[in-house]
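Every protein chain except one is present and positioned as in the full complex.
We just call them A and B in the order they show up, numbering each chain from 1.
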Amino acid sequence: MEFLRPATWDEALAAKAEYPTALPIAGGTDVMVEMNFDVHRPSALLDLNRLTELTEWTIEGEVVKLGASVPYSRIIDELSGPLPGLARAAHTVGSPQIRNRGGVGGNLGGASPAGDSHPALLAAGRDVFVEVASQARGTRMIAIDDFYVGVKRNSMEPDELIRRVHIPVADGPQEFSKIGTRNAMVIAVAAFGFALHPKNHTVGTGIGSAAPTPRRAVEAEEYLQGVLAERGLWESGALLGTEVIQRFGELVKAAASPIDDVRGTADYRRHTLAVMARRTLTWCWNDYSKQIRSAA
Amino acid sequence: MSARTIAGQKNLQDINQASKDGIGGSPLRPDGILKVKGEFAYSSDLWHEDMLWGMALRSPHPRAKIIGVDISEALKTPGVYAVMTHEDIPGAKFYGLEIRDQPALAIDKVRYHGEAIALVAADHPETARRAVKKIKVEYEVLTPITTEEQCLDPETYGYVHEPHEYKSHGYGNICHEQKLVSGLGVTDEVRALADVIVSGEYEVGMQDQAFLGPESGLAVPAEDGGIDLYIATQWLHVDREQMAPVLGLPEEKVRLTLAGVGGAFGGREDISMQIHACLLALRTGKPVKIVYARDESFFGHVHRHPAKMRYEHGATRDGKLVFADCRIVLDGGAYASASPAVVGNAASLGHGPYVIPNVKMHAIALYSNNPSCGAMRGFGAVQAAFGYESQMDKLAEALGMDPVELRQLNAMSEGDYMPTGQQIDSPAPVAELLQRVKDMPLPPPLDLTDLDVRQLPGALSNTSHGEGIVRGIGYSVGIKNVGFSEGFDDYSTARVRLEVIGGEPVAMVHTAMAEVGQGGITVHAQIARTELGVEQVTIHPANTEVGSAGSTSASRQTYMTGGAVKLAAEAVKQALIEKGRKRYGWTQTDLDLVGGKVVSESGGALVSMVDLLGDEAIDLTREHHHRPTQAFDKETGQGFGHVQYTFCANRAVVDVDVELGLVKVVELTAAQDVGKALNPLSVVGQIQGGCTQALGLAVMEEIIVKDGKVRNASFTDYLIPTILDTPPIPVDVLELPDPNAPYGLRGVGEAPTVSATPSIVAAIRQATGIALNRIPVRPEHLTGTL
């Protein structure tokens, strides 16, 4: 096994071009578990820790450009305002020590359906992009909806690395909920991200740990967008009513295709998605209503 | 005024006050400073020049024939020094705690997922891992025998051990059984005496000890052809007893020294890597270290027996118990381990701390192709407590009675008889303990106006902002025995040496007691201070140079080895006083050692111990035997089987998110009689730790085994409580001395683990209204999504 330590982004892309099977390692919170338990023996480890640009974030226009290795703890501390959903999700990742090391790049690279970032990224909107690059073809932007392609598989090429994620600054309330059978340090049994996007009158959803890939509850989004538009609720901020909330929950539940495993049954996962969908919608809508009322 | 002329009584008081680190005080742990500095050497920290790493190849199948093992490729790996199979074992091939039914390395067949087949010694763990993967094993995979139905029908499903292989009284796939009948037993006639009858079936999942320090140790071959093993264990001498025959060595050439132990809880009562490391060290002539990774640890030790139980209780209209019937089936897994003793406990303690005139019980442990089960904190009493306490709540509901009052009405007390016929001959304040937890103030109700999600079920996962949350309260009480039972003489040995070092009298205590974190060495030093009137006590490393201290289990070490230290210290004291009598011609009969002096209660200080000892050391060894017990009668279960009983009561307050099935234990109160708290700080620490393991069993901990295969051998999927899962645990310690025990003490460690689980389940039942008959309670049980 090789240990590659590029000092610059270009060196990193060159290394990845030379060793396409090299496993990138940043926080190490997934990679090292596989090393320690002999799950995986890649040809090389490609250490990204020296690339300081990966631990930086900027806000350009209305978009947060989040370095792949910005640790979750900094997302919580520094980005709770512009990225409330992702910050909420970040707060549920592993332990404080894990949050000090792990970042969104690792979640995306591993593409596990249980990754905590995914539902928040999906909910943040269809204009979330993963910025990847290769030495041969340069930079490209992968829309979040095109990113997850299978169990622990993403749409990246072997010679590509994740540099940043582009996430629109929140223009409305966002929430994230996750089910675990312990009150800390759990892998999601199921997770749900929800966001209101008042500017373009859309809503975002994201389902975690309840399908082969993280996925959006498309029908639920469309249903809710329809109701909000038809009833002028974006403008009025009036109550949604139990029926709408209930229906939304059912549609989120229907969007999942979970399995039974040691962490939970498929039925339980579906059940909790409905509950989480109802609750996160309620919280977000209450916040939104308050904003409308206080603006009025 | 010189010290000699001070009146004796006052002198004694002054000195006693100065000696705060004797029994009843809470001096700090002697190993504490090393532990907080990171300098305490645990068994996995050991290092030796030229050391090799040992590793085992384990079976991926729960039941298979081994057709062939090819080690040639593994042997060729550079950096590999040895590869061994059962054919390379120099001595006996089998070992075992109670029944020697387990091969040190699998012979022609494997009986559980994770059974060790071959060993590798290499220069680096990664080299060893690669070599292990190169060992080729050809299996004929067989359908595993895993359910009770399959185990009890060997004609159809086969034998885990062929009948000719049985080394005990087992038959079929039954490893051990114990029946018990008292009063009139339970017949239709007896049932007719009851106004109300409740019955239930209950199930307990397989819990793991999950100690944090993985199984590990260092074996160093010695020049005399023997071996020195530095090891984390619960019982040095019984390890050696099992190891020496396999290694083909006389016991005196197998020398064990206790290394730092990172928790045990029963999981180190059996052999894990001891034999393997020694086999490799003897083969290679080099020191060999084995350290299990966490996944291997789940395969490397036995677990708590999963249990299926059927209970039936009858009572009069006013709540007096008339009868109780129970059948407990424990899955012992592939090898016996401590199953026979666990069965004995389940049978004899399985009706709880209640007076019941007519009792029947049948407890069995099965052989199966599931992981082996054996000792874990609570040892057979834990499973049963979930059953009988669930029944008490059910009965209270059926009678329309308060569940605490029902328990108190039937609670046993001193002078009552166990279903085994044994009279309880020391305090048994069962009703009082319940009253004490009931009387403690309740935590404030959930305040939704000042919400902090971290205090709700789900905590940081942000699943509720108050929605769906219902509070519940539950009570329970449990009984546990202390010490080994059924006629077993688990004596302890202690050596105490008194001499002058640096102008001060210093006592040295030497035992083979495994300090696993419980604080036994702190207590030994306290006992020596109290008995010998010295301040300075050193603790000799525990090893096999001194006689056995028995096991650090069964809540017995303070009682047994503490008792041995007391005896040895008393003997040293008498020898020193005798020396003074000879030298000074003392005739007083009220002599004692206090504050570094020999004192007479009436005459004051006579001489300093420094002057009396001079250059001489007094060095004496004593054994402490508890009062003898008897085996239980095979059919009736009658017999004076246990040394001592111990009781704990709990009250649990929980918040349940009834929509999501998530639980947060808000508070877990405990009241326990400890006889005499030799070290109050440690006593409370034991009770709180024991309660927390019980909490784990109630709501999260289970090794999930499907078709004989372990599905969650990691800390990612075998969840133990974090600090966010663990509530405040107020503890009320009662001290009613047991006249039979040293200082009147009562073993502490296990009772809370027995009693606390049912209180939490009762609280969840109250919050949800769901009849929960299986632990751990999963969110699926609470949401109807199983």
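One rule holds for everything that comes next: contacts are C-beta pairs under 8 Å (C-beta built on N, C-alpha and C of every residue); 3 or more make two chains touch, one makes a residue touch a chain.
What we mean here is this: contacts and distances are computed from a predicted model.
Novice: Which of the following is the UniProt-recorded protein name of the chain this complex doesn't show: "ABC transporter permease", "(2Fe-2S)-binding protein", "Response regulator receiver domain-containing protein" or "Cytochrome b"?
Specialist: Of the names offered in "ABC transporter permease", "(2Fe-2S)-binding protein", "Response regulator receiver domain-containing protein" or "Cytochrome b", the absent chain's UniProt record gives "(2Fe-2S)-binding protein".
Novice: In the full assembly, spell out which visible chains the left-out chain is touching.
Specialist: A, B
Novice: Of B:V137, B:A210, B:L697 or B:V748, which sits in contact with the chain we cannot see?
Specialist: Checking each option in B:V137, B:A210, B:L697 or B:V748, the one touching the absent chain turns out to be B:A210.
Novice: Using the touch definition up top, pick the residue from B:K167, B:K320 or B:R454 that touches the left-out chain.
Specialist: B:R454
Novice: Could you list which residues of chain A touch the chain missing from the display?
Specialist: Here the touching residues of chain A are 1-3, 5, 25, 27-29, 31-33, 35-37, 41, 44-45, 47, 49, 94-98, 100-101, 183-185.
Novice: Extract the touching residues of chain B with respect to the undisplayed chain.
Specialist: So the residues of chain B touching the missing chain come out as 26, 28-29, 31-33, 35-42, 44-45, 47, 124-126, 209-214, 260-265, 291, 293-294, 452, 454-455, 460, 516-519, 681-682, 684-685, 688-693, 714-716, 720, 722-724, 726, 728-729.
In this text, only the chains that are shown with their structure count from here on.
Novice: Quick check: how many Å separate the C-alpha centres of chain A and chain B?
Specialist: So the centre of chain A lies 44 Å away from the centre of chain B.
Novice: So in the complex, the part of chain A that touches chain B is made up of which residues?
Specialist: Touch residues, chain A against chain B: 36-38, 88, 91-92, 175-187, 189, 262-265, 267-268, 270-272, 275-276, 279, 283.
Novice: Inside the complex, what are the residues of chain B that reach chain A?
Specialist: Checking each residue of chain B against chain A gives 129, 293, 295, 457-465, 467-468, 659-662, 664, 699-700, 704, 711-712, 714, 716-717, 719, 721-725, 778-780, 783, 785-786.
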